[in-house]
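Handing you a structure now.
A single protein chain has been omitted from the complex, and every remaining protein chain is retained in its original position.
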Amino acid sequence: MKSIAIIGAGIAGLSAASDLSKKGHKVYLIEKNVEIGGHVAQWDRLFPSQKEAKIVVDELVKNLNNRAEVLANSEVQHCEKKDNKFELILTGNKNLLVDTILVTTGFDTFRAQRKEEYGYGIYENVITSADLEQLFKKHNVVCKTGNPPKRVAFVHCVGSRDEKVGNRHCSKVCCVTAVKQACEIKELYPDCEVYNLYMDLRMFDRHFEDMYHEAQSKYHVNFIRGRLSEAGENKDHQVVLKTEDTLAGKPLKLTVDLLVLMIGMEACHSQKSLNAKLGVRSDTDGFLSTKDIFTQNNFSNTDGVFFAGTCTGPKTIPETFADARAAASLVNAYLMS
Amino acid sequence: MKIEGKKQIWKEYQKEIPDNDFFYVRSCIRQNLFPASEVIFLKILREELGKNVYETPHHTTCGGIGYHSDIVPLETVMTIIARQFALMTEAGFENYACSCITSFGLYSEIIETWNHFPELLEKTRKSLKDATGREFNIPKTLSHASDVIYKLRNEIAEKAKYKLINKHTGKPLKVVEHIGCHYSKMFPNKGVGGAEFPYVLQGMIESWGGEIVDYPERRHCCGFGFRQYLIQANRGYSLANTHKKFESMEPFEPDMIITNCPGCPFFLDRWQYVIAETEGKCYGAKGQGIPVFTYEEVAGMVLGYDPWDLGLQVHQIAVEPLLDKIGIPYNPETKYQGLNGKDLGEPEFPSNIRCC
Amino acid sequence: MKTLYKQLAEDVRFQEGMNACINCGTCTAICAAAEFYDYDPRRVVDLVQSRNEAEIEKLLRDDTIWFCGECMSCVTRCPRKNAPGLIIMAMRSLSQDLGFFTDSEKGRQQLALKRTIGKMILDTGYCLYRRWVTPEAHPEGGPIWKWTFDNVDALYERLGCNLDGEGNGVLRKIPQEDLDELKRIFEVTGGMDRYEKIETYSAKKAKEMGLSIDEYITQSVLGKK
Amino acid sequence: MQERLANSFDPFVLPYTIGLVFILTYLFIALIRVVKALPNDDKLKLLKHIFSLKIFKSGWEIFMECLLHRKIWKKNWTLGYMHTAFAFGWFLLIILGHLEVQIYAPHRLNLPWYPIFFRYFMMETQSTMQGAFFFFMMDLTLLYVLSGLGLAIFKRFRRKAFGMKRTTKLRWNDQIAVLALWSIFPLRFLAESFYSEISGGSFLTAGVGSIFHWFYDFTANEIYVRPIWWAYSIALGVFFIMLPWSRFTHILSEPLFIIMRNAGIREEHRNSGYGKVEIYSCSRCGICLDPCQLVSVASLRDSAAINYTRHLRLWKSEKAHQAASTCLMCNRCTQACPVGVDTAALKLNTKHELVNLHTTDQYNYLNTNAGADLQSVPSSVDVIYFAGCMTHLTPATKLAMTKILEASGEQFRFIDEEGSICCGRPVLLAGARKSANELMEKNTELFNQTHAKTLVTSCPICYKFFKENYDLNMRVLHHSQYIQELLKEGEIKVNPTAAKIVFHDPCELGRNSGVYDEPREVLKSVGQLQSTAYDGEESLCCGHSLAAEALPYRKRRVMSEDAVEKLTTNNPDILATACPACKKAFSETNKVEVKDLAEIVAENLV
Partner (left out) sequence: MINFGYKRNESATLDLDVDNSELYKKMLEEEPSSATCISCGTCASTCSAGQFTDFNLRKIMLLCKRGDTQSLEPIINRCMVCGKCQFACPKGLNTRHIVLILNKHLNAGKIS
């Protein structure tokens, strides 16, 4: 029986683990956190079906058979390639000898504090999109005062497309998430006024544009093209926003009860320490460098080390699954050869 | 407002500020508008804290106001600044401290430009040599005078006679800070605390017992805008910007404003008067206006200097209500007197803004 | 003949300030001038970025570039590390070099600035010289400014300054040798050229407008009534 | 024949008489009001018409339309029969009734109820030929009316047999009126049957009367059947009183409408005198429902012509405006209307009353720029080509026209190559006549300065407007007409192809301007023209008419798709049209290749 170490038990890792274990391989699923399921497990409902994220993760976990072993709360300390095998030492001095490694380390969300002018961690009513999902989960979307918000603004591109914070790339999913969350707020509080501050609305995938249309026609969500320049806090702890309505060519001022920062994806920070151990490297944007961007995007430059999911760049959930299934199939082929 | 979040940011923006041996360069605007402030600065450093501050009569304007009025080319100010540096080099100093924010910004910009374009540095050296025969080194540290006071704020606090506390309520005074735009907006890491939540004045106020109020327009420009104020036809712009700031800070009921820029306190002070005289709107408690201070004046106040030695009589918005709040004694009789009690007459009183 | 864009691109401030603009509007959002003038720095940067010569020339001849207050707040915000304020400065320089500035009402104010600030720098070594800042020209200085103006010597003496005095101190007289050095720097580095250009182009424009130079200055300083 | 009763009055005549007096008074007042509301010009026209020979033409038309319902016969003969039976049959009954009084009791002619209840007041003491004739005629006419009634009742349940998919719903007021109307004739029949033993009768009344008699001798106890006369009278009274408040108002207004229309009266700003008569002439028969694509395809019943007139009658101007601003003004309803109510014109008036643009020098910006353009027009051209705003969105048509014009060797100038000043019809259709006038002035100035002989346009909207509303010193041709002319005169030649082509008549070109033949001739010369059920006057609207400013896009789209479906049942190779709006509408459906006829010609130029 061949064996694989999958590093990262997010949806890509879980999906590949279930595929590979079904093929009869031994799978070690290494997760640095106690909980598995990655970022998706932290989400409330998923676009477009409004399926609960928890159900998606549960399905994945259910699909794992007994050949898949989940090693939660452990990190790779050391890795060495010996005779076409990889010797891994995990935290707690657990040793593994595997035939191949699949990297599914995923992404980190942007630390919103770094965008100082938005006042995350300073102003009472500034939260991130991830925070909002937690509030949705708890059915408790309220301001710091405990009152439902009467006005909410979503700021797109927080930590994305921003050289000042070192992320030039677009995180792909924030636009659609912002529109999703805007609609969800309107569903909760139909009288709440919702504003989306965007630079470009990147509604690139199936159903995305439909939801945008619905956000306009059904929910009357306001879309303002202009990047938030700065936020301030007034005496009532509301957030005062300054942006330009670039379509009107005029500066715009707006006071909201709740400001939601659509934090982007950036390369996983703990990945960097792993790179040298695995013999892989990152591109300038921090995401892992694949062997070929078109034809071999699940391959690393090290034979036997594969990639799947957002460790090679921002992806939507369906894209992540597709990538994980592709990687699993390639790993299987590698093991059988 | 969560102070923890700000502390995180302040940690990231700490600049190197020497605590002695400064080559001091004056500010044109300061000397004209708040003549006593630089006197006080030198007095505090030299006499109060025993620091070595060198000044030469040969330094000139940096040309910054001309540069930002676009009548003086970049290469010219670059060379003027090189000359100032040459004076420092000749005097054997390497800690450059300037009194002006426009200068500070310009020095920062030019040093940065020289870093990016070394050929320009060479060209400047040549120009300076050609014009004056002088040579220069780039200073090791570049501080604004407010950086120096910030650095020494705790030493000042130790010697302070008064605290920025309302003696009637025992509560800290609510202070609005106004940072000159060119202090850190261009180069956040050149200012204490960065561009978004600068700490340079907040540090002083906290050390001296006051409390900073953060209001939405705290970062907004006073509206000087160089040509926008200097040309009378454009002053509506200047006025509008200050007005915007006051409308934003008003709900927070601040007791006073502290600034680190030479011109801003003048505008924040005088535009209150103009708004009162043109629109009838008077800010501050009892329509007395919100007094505006330079950081040197505030340092002098806590150290217990005579308010009229600090030049507080040149403010249009009366400072007496604030002095009363802190409990600083003053003699109303001597406010408008010259040296040795010379009678200078009294200024007229404005019709709308209430004076003492 | 170099294109206007190329001429702009020779200015280091332009090189520092002009990367690829994504038109996000963060600059305009906090721009002090955008709120109180018909001014949009994003649009200016975008027009310049387009390298459309006609549009650039229009800008150089227009009021638009003279609205900026050079507070540089835009620099802090730009996610692409552009500096609209620096681009404006480069454009203002070019507009003056080419004489385009006299085409706009705001641009014509440069002569007044040269004759006040510019004169003070060379004559006194200060950007601003106390005795020349009259209460009449600065009514917003209020009664207190008039009082300090009227009593300037006594007041400066009272406050421990050294107005027009020898040696160090507040508003000391700057020695002639230093003023001479300053003047030489102006000559060597193109400062004088700039001054002369402002004078020459303005005189030409005043003639065109049928105004004496004093009327020309008064009109530009007080605005069209 | 002699009077049965010494008394010429019975209380039961009162309901009828009251109703009659009411309706005559109403009619008189309404007539005065309508005439008063007419502008003086129109009053004069009306007077002139009445006192001219043309009044006979109107009389004939009234007879043909109001009584015989000729147009309804054309649509469906059962429906025609039903309407004629009621209208003409009743008319005959009234005439015959009066004849009887005239002959037998001329001194009673002053009693309005006498001819109506003749059988009650008169009796035949001995059989005469004359009496038998009248008895027979009256019975026959009554039977004729009753047969119509039978059809009417049948139609309520099986309207499809009458060629109608949709019909109108009866509101309470209409229901009362219809019930009254329907009761009049059976009640008369019953009353006369019961009294046939006393007053006499013919095959119908006497026959049925004798059957009744077989059961019971009513002659002895006349008092028992007297109420039937009451009921008859009440039915008549109720009907008269309900006349102005129901769909049957048209019985009163239609003759007046015909007279006014023939007098040449039209209203172009408000619906006051003539417009009111026109609105009240709508019988709500529902014949216009099926042709209206808004109803049949887009399920917007409220926008139908009959509902528009109904809103107006009920003073619901908001709803009327809503209906007017969703109407395509394709005029299919007017085409079908048996009364000839021109609802498109009425709707335009409604828009004019409710919508307006602020028009003070609205388009003064056109002066400077358009002026510059004017100067560059060479004075020597014979033909100016005006593509029209919309044609700029179908550049293939523009290019084709340029190619054709060049091939023809004509001196021409593409006058709106750099962009058009709108002809003004769209803004007129939106309800702003003054704005339209301003645009018309600009264009007129522009065109007339060229001194060209012919103006060719590719847009039927412009064409209709240039032709009918502009005062131009030149011929105005739609490009289909111009191309046909060029072909006929041999200025251009085309290669015939085997392409199967279906032609869609644009509303503005066909039904609204009467240009049907020229485009067909052009297409016949270049391909195999197929006919469809929607040729000529039957043509459909593409759904994208500019008249309907408030019609949602998805409704338009449904209509376009439906029209394309209907036009392409024979799988043509090309769906040709001659209007940029139709072309764009049909192209969007992506079902068949859609071309302007100019394109087809240009492609096949020799």
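Each chain carries a letter (A, B, C and D) given by its place in the written order, and its residues are counted from 1.
The rule we apply is simple: a residue touches a chain if its C-beta (ideal position, glycine included) is under 8 Å from a C-beta of that chain, and two chains touch if they have at least 3 such contacts.
Predicted model, so just to flag it, every value in this text is computed and none were measured.
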{"item": "Missing chain: touched chains present in the view", "value": "A, B, C, D"}
{"item": "Touch criterion as defined above, residue of A:Asn66, A:Ser217 or A:Ser337 at the omitted chain", "value": "A:Ser217"}
{"item": "Sole contact to the chain not displayed, among A:Val98, A:Cys183 or A:Leu252", "value": "A:Leu252"}
{"item": "Residue in contact with the excluded chain [from B:Trp10, B:Tyr67, B:Tyr150 or B:Tyr237]", "value": "B:Tyr237"}
{"item": "Residue of D:Val427, D:Leu477, D:Cys541 or D:Ile600 in touch with the missing chain, whole complex considered", "value": "D:Val427"}
{"item": "Per the touch definition above, residue among D:Met242, D:Met390 or D:Leu509 touching the missing chain", "value": "D:Met390"}
{"item": "Interface with the unshown chain - residue positions in chain B", "value": "232-237, 239-240, 243-244, 274-275, 277-280"}
{"item": "Interface with the unshown chain - residue positions in chain C", "value": "34-38, 139-140, 222-223"}
{"item": "Residues from chain D at the interface with the omitted partner, ascending", "value": "325, 355-360, 362-363, 365-366, 369-370, 389-390, 392-393, 418-422, 424, 426-427, 430-432, 434-435, 439, 544, 546, 549-554, 556-557, 581, 584"}
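Definition applied: only the chains that are shown with their structure count from here on.
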{"item": "Distance between the centres, which are taken as Cα means, of chain C and chain B, whole angstrom", "value": "22"}
{"item": "Two or more partner chains touched - positions in chain D", "value": "none"}
{"item": "Contacts with 2+ other chains: residues of chain B", "value": "195-196, 219"}
{"item": "Set of all touching chain pairs, with the criterion as stated earlier", "value": "A-B, A-C, B-C"}
{"item": "Chain B contact footprint on chain A (complex, rising order)", "value": "113, 116-117, 119-124, 230, 232-235, 237, 240"}
{"item": "In the complex, chain B residues that touch chain C", "value": "26, 28-29, 31-32, 35-36, 38-39, 55-61, 63-66, 68-76, 78-80, 83, 105, 113, 116-117, 120, 127-128, 130-132, 181-182, 185-186, 188, 195-196, 219-221, 223-228, 230-237, 239-241, 244, 270-271, 273-274, 308-309, 311, 313-316, 336-339, 342, 344-350"}
{"item": "Complex contacts: residues of chain C adjacent to chain B", "value": "11-13, 16, 30, 32-33, 35-37, 66-73, 75-76, 83, 89, 92-93, 96, 106, 109-110, 112-114, 116-118, 121, 125-130, 133, 137, 140-148, 150-151, 154-161, 166-172, 174-175, 177-179, 181-182, 184-191, 193-195, 198, 220-223"}
